[in-house]
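Notes to accompany the following structure.
Of the protein chains in this complex, one is absent; all others appear in place.
Let's look at subunit A:
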Amino acid sequence: MSSRERILGRVRRALADVPRDDTPYEEAVARDYLREHGQRSVEETVELLAENLADYRAIVHRCTPDALPSLIAGLLADRGARSLLVPAGLDERWPAATEVPRVQDRADSTAHELDRVDSVLTACAVAIAETGTIVLDGGPDQGRRRITLVPDHHICVVRVPDQVVSSVPQALERLDPARPLTWISGPSATSDIELDRVEGVHGPRTLEVVLVDSRASAEVSSSRPEGSR
């Protein structure tokens, strides 16, 4: 007997007490929990996203589409970035204003090559306000999972308000489980030493999130968490 048959046989014998007409899945779970927590306007939802991102030590910027290229150029200049990785399908206008040499993500580029890249610029699939989370789904403007992991500086652009949802249930609805997903809530962190939170272990130590709002007036603002570089 194969191990598969053996395990399934054991499971069936173990469940001898369960009636064959046991409650079906559709009725087994009451979904009386909330779809989102609280009533918020679109502006308030975006504001909450910004707050919660910053609370987990992401650096948050807000601007209009027109101001985006110069904002990105400024962020790269501030860090002294010498190379910028962009996914193949990224909006070409976003990095148009920076002089920083471009690195294309190639399927055969090694992890060591990625390790020499200073910064990476991507879009995202959806952002969750209540948890301060951005989700990447490997789309053409986000690239493979490794490019937002190995370099130390990640700039992620969120289109506001289209890409912003309130809650985890609303985000799952929008996402395709067949794609590999990466949910990011603030930069890499650990609390393994006496439960002191330290940002930046293996993933990018700096996460900058740019909320691009096509409805807002042309104002650029940035909020940095206390003590960030």
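Just so it is clear, a residue touches a chain if its C-beta (ideal position, glycine included) is under 8 Å from a C-beta of that chain, and two chains touch if they have at least 3 such contacts; residues count from 1.
Operating definition for what follows: contacts and distances are computed from a predicted model.
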| item | value |
| --- | --- |
| Absent chain [UniProt protein name; select from "RNA polymerase sigma factor", "Iron-sulfur cluster-binding protein", "Cytochrome c oxidase subunit 1" or "ABC-type sugar transport system permease subunit"] | "Iron-sulfur cluster-binding protein" |
| Omitted-chain contact residue, chosen from A:Glu99, A:Asp162 or A:Asp196 | A:Asp196 |
| On subunit A, residues whose C-beta touches the chain left out of the figure | 2-4, 6-15, 17-18, 22-23, 25, 28-34, 37, 52, 56, 107, 110-112, 115, 128, 130-133, 138, 144-146, 149-150, 168-169, 172-173, 177-196, 198, 200-204 |
